[in-house]
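What follows is a structure written as structure tokens; I'll ask about it next.
Missing here is one protein chain; the remaining ones are kept as they sit in the complex.
The chains carry the letters A and B, assigned in the order they are written, with residues numbered from 1 in each.
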Amino acid sequence: MGLGSSDLGDTEVGPGGAALGQGELALGLVSRTLGPDEFEVSWDRAQATLTIPIGRLLEVATALRDDPATAYEMPVTMTCVDWPERDPRFDVIYLLRSLVHNDLARLCVRAGENTPVPSLATLYPGLEWHERECYDLFGLTIIDHPNLTRILLPDDWEGHPLRKDYVSFGEPVAFTHNLEWALSPQDRPEYLPGAVRGSVERA
Amino acid sequence: MAILPPIRGDGTPTDTVPVQEGVPKIHPGGQGEFLDKIEPAEELMELNMGPQHPATHGVLRLVLSLDGERVRACRPDIGYLHTGFEKSFESHTYQQCIPLTDRMDYLAPPINNFGFALAVEKLMGIEIPLRGQYIRVIVAELSRIASHLIWLGTHAMDLGATTAFMYCYRERDQILDIMEWISGVRMMTSFIRVGGLMADVPSEFVSMVKAFTAAFPQRVDEYEGLLTSNPIWRQRTIGLGVMDAATAIGYGCSGATLRGSGVPYDVRKAQPYSSYDHFQFDVPIGIRGDVYDRYLVRVREMREACRIIDQAIAGLPGGPVNTADRKVMLPPRAELDNSMESLIHHFKISTEGFRPLPGSCYSAVESARGELGFFIVSDGGNRPYRCKVRGPSFSNLSALSEMVKDEMVSDVVAVIGSIDIILGDIDR
Partner (left out) sequence: MGLSPRDEALLIPGLVRAGRVESPAFPGVIPAERDLADAAAQEGIFATTVGKVIAWGRYSSLWPATFGLACCAIEMMAASNARFDLARFGAEVFRASPRQSDLMIVAGRVSQKMGPVLRQIYDQMPDPKWVISMGACASCGGIFNNYAIIQGVDKVVPVDVYIPGCPPRPEGLLDAVIKLQKKIAATPVHGIRE
């Protein structure tokens, strides 16, 4: 019939019965590959974030994928977090999953607006679109990408919306306190009974 | 006699209806450069499918490079439903984000709520009582069935079998009746919230769900009777759109798209959440990784979901459904008359919301399409600093170019249907 049933049984949680790892395997490999002052690990809500230098990103990702002891073969996602008052402003986060060992690793790389970030699209084909999205919404500079174009916004869009300094606003909504926005000048009444005239900056 | 300009239904000439200022014109970008990237071994024709197309399941645009009828390359062009969810999350409090999450994967809205609520609860370090967890499981599995019913109906209709569409909506309307009974809304329920549920389920819930699950397996038999052994269906789907396991994993596929290729990865089993480890259910996987296998996997998933619901309803415990943590969930209204502290909590939650400690966390659930993950970064404020949504369809669709290589152009629709994409997850 063309359909098998998984051998996970009824209540096992993964091959070998291990609960989901939170990056311990990746931590092990990174601490073997990099010097102790080249990476940082922070544990938050029982999940490990490994911050590595940009220059070692491709090497570490290749090792994480190819080493059978870690085997992080599945790219879960890639994203950026923008901390504008910090330089470099972006935290580029990669989430990689090992199906064999049931482990989830989180890599973090710090990059500025113009810092070239190497593309992992040749390692993980699934990250090609994620990198395009980071370029589109954050303006991250990615090099060696097969097709770095905008993906979610029109090609001629200006600006990168998910940056913290990009003000997202559709149109003002008319309430009595801000009718001066919504109505054209000739329609604005002289006096609005019961309303308080707010300042224009009030969002 | 003068030739009148074409008129609209109300008598206004069409050419005087203006497009408002600021609306973007059609942009030329992207089409021409695509062909340069392919080896020009043959003369290829570029065909545009969509974004308005009856069978792309949403506003998806595909640019196909054809050699005659064979597809040599396929480039999906997405972004036609980009809504700016992640930017909107940053300006809403955590509880206010729940109705926004409803609208992402709009075929199974409660599962989005579920994923987000779990992520925030992980961020806050709270867990809800068992009754709430079981009800969440029941609602999520009902939504999974509802989503698969639409998938089955539209997938079959795309291939010409329109009867399935009518049948599937019959059951889906029954599920939406249950949703309406518990939350007041058919689709965008916002029923599962941070800290628990909107409210406890009414007393008829158990009997309604039991009536549904009693009749449902026979309905699935009806659908399978139409399709599974149907020689036309089998000829059209077996051996089509094959994707092997390594490719699927490399693209980050999940859900039935991955399981159809034989990889037994299900978030409910790999990292059980919300008491899924209390229930016994199988995870169906395919063998060849073709359209037929993915179809069988999802149909079997509907049966397994029904099984989970049966167990959850049978073992539904009593007790509260919401967390007792007053910093997160509103206190019961009766307490507001007596306790000043409850009043303050109510005020704080309603106006300001709660503030998780700074940090970040990632949490995933198994949606109808695959692994739906939320990566939330908190800066200590009452709004998410950054909330990245890992939509399963985004990764599943990126594998489409592999699946339709060297297939006939008339089979592209079948392959798209088998991935079960939803543009709300892709474009966000």
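To be clear about the criterion, a residue touches a chain if its C-beta (ideal position, glycine included) is under 8 Å from a C-beta of that chain, and two chains touch if they have at least 3 such contacts.
Being a predicted model, the structure only gives us computed values, none of them experimental.
**Q** With the full complex in mind, choose from B:L66, B:L81 or B:V283 the residue touching the hidden chain.
**A** B:L81
**Q** Footprint of the hidden chain on chain B, which residues?
**A** Residue positions of chain B that touch the missing chain: 4, 6-14, 17, 19-20, 22-27, 51-54, 58-59, 79-84, 87-88, 99-100, 103, 106-107, 150, 165-166, 169-170, 172-173, 176, 186-188, 423-424, 427.
**Q** So that we can see where the missing chain sits, which residues of chain A does it touch?
**A** 153-154, 157, 161, 166, 168-171, 173
Everything that follows uses one rule, which is that only the chains that are shown with their structure count from here on.
**Q** So in the complex, the part of chain A that touches chain B is made up of which residues?
**A** Of all residues in chain A, those touching chain B are 1-8, 10-14, 19-20, 44-45, 47, 49, 73-77, 79, 81-82, 93, 95, 99, 102, 104, 106, 124-130, 137, 146-147, 149-156, 161-162, 166, 168.
**Q** With touch defined as at the start, can you tell me which chain B residues reach chain A in the complex?
**A** Per the stated touch rule, the residues are 24, 27, 29-30, 37, 78-79, 82, 84, 86-88, 91, 122-123, 125, 238, 246-247, 249-253, 259, 262-266, 269-272, 277, 280-288, 292-293, 296-297, 300, 359-362, 364, 371, 373, 375, 377, 385-386, 388, 390, 394-395, 398-399, 427-428.
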